[in-house]
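Questions regarding the structure given below will be posed in turn.
Note that one protein chain is taken out, while the other chains of the complex remain in position.
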Amino acid sequence: MGGEDIQIRHLTVKFPAREGWSVAVDDISLDLPSGQITGLVGESGSGKSVLGMSILQLLGASAKVEGECWYEGKNLYRAKEKELEKIRGGQIALIPQNPNQSLNPTMRLGRQLREVLRLHGNRTGEQGRQYVLDLLRELGMDRPEQIGRSYSFEMSGGMNQRVVSAMGLCGEPQWMIADEPTKGLDAVLRRQVYHVLKEISENRIRSMLLITHDLQLAWKLCGRICVLYSGVLVEQGGGSELFRNPLHPYTRGLFESLPAKGMHPIPAPVREKGEGCMFYNRCPLAKERCGRERPGEYQPEQGRIVRCFLYA
Amino acid sequence: MIHYCIRKLLTMIPVLLGISIVAFALGKLSPGDPAIEALRRIAVEDPTAEQIEAMREEMGLLDPVPVQYGTWLKHALSGDLGESYLDGTPIGAELLRRLPVTVRLSLLALFWTLLFGLSGGICMAWHQNSAADKVLSGVAVFLLSIPGFWLAIFAIILFSEILHWLPTSGIDSWRSYLMPSLVLAASNIGVTARLTRGSLLKEMGQHYALVASSKGLSRRSVLTKHAFRNSLVPVVTLVGNYFGGILGGSAIVESIFAVPGIGKYALDAIYTRDYLVIQGYVLFTGATFVLVTLAIDLLYAVINPKIRLEGGVR
Amino acid sequence: MRVRRSTWILIGILAILVGVSMLAPVLAPYEPNAIDMSRIQEGPSAAHWLGTDNLGRDVLSRVMYGGRQSMLLAVIATSCSLLLGMTVGVVAGYFGGFIDTCLTIVSNIFQGLPGTTLMIAIAGIMGGGIDSLLLSLVLTSWVSFSRLARGETMAVCGENFIEGERSVGAGSFRIIVRNVLPNIIGNLAVVFTTRVGRAVLSVASLSFLGLGLQPPTPDWGVMISDARGMFRSSPLLVIAPGACIFVLSMCVNLLGDALRDYMDVRSDAGFDK
Partner (left out) sequence: MLEVRELTKTYGSLFGGKRFTAVDHVSFSLARGKTLGFAGKSGCGKSTVARMVLRLIPSDGGEVLFHGTDLNRLSQRQLIPWRKRMQIVFQNPEGSLDPSRKVLDSLMSPLAVHRWGNRGERLERIEQMASLTYLSTELFSRYPHQLSGGEAQRVVLCRALLLEPELLVLDEATSMLDMSVQAQTMSMLREIRQKLGLTCIFIGHDLDVLRWFCDDLIVMHQGRIIEQGPVEEVLTHPKAERTRAMVESFYNWE
């Protein structure tokens, strides 16, 4: 268990837009240490999913990816397709968002699960079947044999969530990327997902990247948290410290808007966007400098990095 | 699955009835008086008004239309579609004798459609936006835009008259079917190829395909093992329509290549104003088409487990 | 979204085809039916660019005239089918229930008969000519519009904004005209285009069989039918009108594709990630 760290250097991802390019991820450098869960937190359009998918090189042909992503001495952004196929599912697996749409509607679930075994690992035949059944049982399914014979549309969303989680685990990877696992779920399902992820992280895979907009989930699960705002990494730090004492004005605003904290909104844009900080137009603490210049990364205390001139 | 089959069978009945009504109506609408035609056949060249009236009475032409329809349908169901005005041969038997030729021709054309259409579509999707894709797309548009009868003339000139590879007309051997079936399939090959390409690319863009590649499957495996089967769903849905087009279009091709199928029979009948034959032709083609569509619907259920298991609505 | 250059070329070719056909009485060098028995089946010459046919008629003039009726027929018939199919489909899709069931059964019956078969039968029984062509074209193609319109209407009606309109008190007629139609008209337009192309081919095929437009009408299909046996001696008689049909139908098909791409881009424009 464990594996190696993933190091992302100067990642920029652009998509073709009507005029020129739209930048989804803007020059992000980030270490994902092995052996713990790193949370990638942000709202829609912040580029968190794009960043996660870029590690597996699953962004599609139209995306333009610049930068480096080092894992086991290889730059994944430059790796050959054959090498990537070994890494995907075998070294780094994905728990996708939207489990109902993540499964092939015309293939039985059992076959979709065994497919991973065939690609990675050496369990075959009966041994493989048993392995999958155990895995499903461990994730809280009562009758795994029956699930193997079913199709995804016969199952509830919560069940499919477990199936895709099991699918990720089948290849016995070192790393797991969970992409928005609680998106659009109600409270009951959300708690189930939390338990599945916790179970996985405690007993199977310690190194995980959790991409989410769900601050509570991140807070419960993550050892480290990175906050993204419109393609820029604004703050990173240890999970509990970050939640106890958020530093970046955006992070603070985000926490304040939690229902439990009374839903105090981040102000609507009060001034024009400048050349500098991405948050400049909404920031209550903005100075004139913030509009001109991009803040660098500052380290106000051990283990915490903030992109804000307040900590310069 | 059983539910689905029963429902499909049930929806077939009004369609078959509707087709029979259309066929009956066509017969009623045809110019000329069937009584006079019938008298002419028994060599009464200049019938008197009484003779005509008596013949009408005998043929049931004075009954109310629904009753006439009922009688006609009863006869039709027992295979009696009347006799040809021209030579008095029973039309039902003649159609039945010719049907295998048309069905063979149409099924062969359907086979070409699926063979070339699917493989062309897969090839285009696999090499998306490359030169091969563009060339094949061009070929597909070419095939679906070219008038079939024009293509047939060129084919005969080239393969029969210049190269002497294939016979011009008739059906002496399997080689005789080759040219007509390919001409018949041409436009459908174009349509199928384009549809398959679009459908495959759409499935390749679905979330489950992305997840499949995240498991480490190569693009080829994602396409062949996951996307292909799903992409067949819209293709199979439309295969029924193509078969309809082929079956109807076979009349034109049969006429050009002098293939003795039911289409040629009907066209010859039109030139000799043998309206009962046309009526029978409509009924026969309609019934054949409905049966094949039913078979395709069942095939559809095999491909799409959602329908097989839930009898879901299409 | 800008219109691509290739689309402009297509529109240009189509405009030339339509324009030449419309202006044929002005542009054509000869009367299309003027018989000149002294010049039978001549090859291309300065006087007759495309030669003459077996009755000494000028092929170029006949080709120029040859698309007039079939194009007009195709457009009129397809427009009628569109109106009929759209009305039926929208009504069935919007109101659902019993009306929908009835209309679906009717359209199933028409779908249960191969189009060409019905066309041949109608033309055969009514005799060739413009009215039987019109009738058979409409009867065979309205179903494709009604099916599409029904499906699209049902999809649109599943959206919240229709419920929103209803909740402010808008009536069914208003909703259909102002909310449903604008949202489904794009896809209907795509089908309209491809259907016009098909109708041109159908008219030509029926005329070729002698069941459509009748000789001596200068029509592409009729011309090919007349010249069928003379291919070896004067191939231009078959090639020229056929090429016209082919180019016309290809342009219409490609225009349909361009229209579809345009619609897709418009509906995907909300893409942001």
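Of note:
Think of it as A, B and C in the order they're written, each chain with its own count starting at 1.
What we mean here is this: contacts are C-beta pairs under 8 Å (C-beta built on N, C-alpha and C of every residue); 3 or more make two chains touch, one makes a residue touch a chain.
As the structure is a prediction and not an experimental result, all values here were calculated from the model.
Note that the undisplayed chain, when the full complex is considered, contacts A, C.
When the whole complex is considered, the residue among C:Glu31, C:Glu165 or C:Asp261 that touches the unshown chain is C:Glu165.
Of A:Arg78, A:Arg137 or A:Arg191, it is A:Arg191 that touches the chain left out of the display. Residues 43-44, 184, 186-188, 191, 194-195, 213, 215, 220, 253-254, 256-260, 262-266, 268 are the ones on subunit A that touch the missing chain. The chain not shown here touches subunit C at positions 159-161, 163-171, 174, 178-179, 182-183, 267, 269-270.
Here is the rule we use: only the chains that are shown with their structure count from here on.
Here the spacing of subunit A and subunit B, counted between their Cα centres, is 53 Å. Subunit B has no residue in contact with two or more other chains. In the complex of the two chains, the subunit B residues touching subunit C come out as 11, 14-16, 18-19, 22, 26, 29-31, 141-142, 144-150, 153, 157, 161, 241, 244-245, 247-249, 251-252, 255, 263, 266-267, 269-271, 275, 278-279, 281-282, 285-286, 289-290, 293. On the side of subunit B, the complex with subunit A involves touching residues 206-208, 210-219, 225-226, 229-230, 303-306, 309. Put simply, subunit A touches subunit B in their complex at residues 56, 58, 81, 85-90, 93-94, 96, 98, 101-107, 115-116, 119-120, 151, 153-154, 164, 167, 171.
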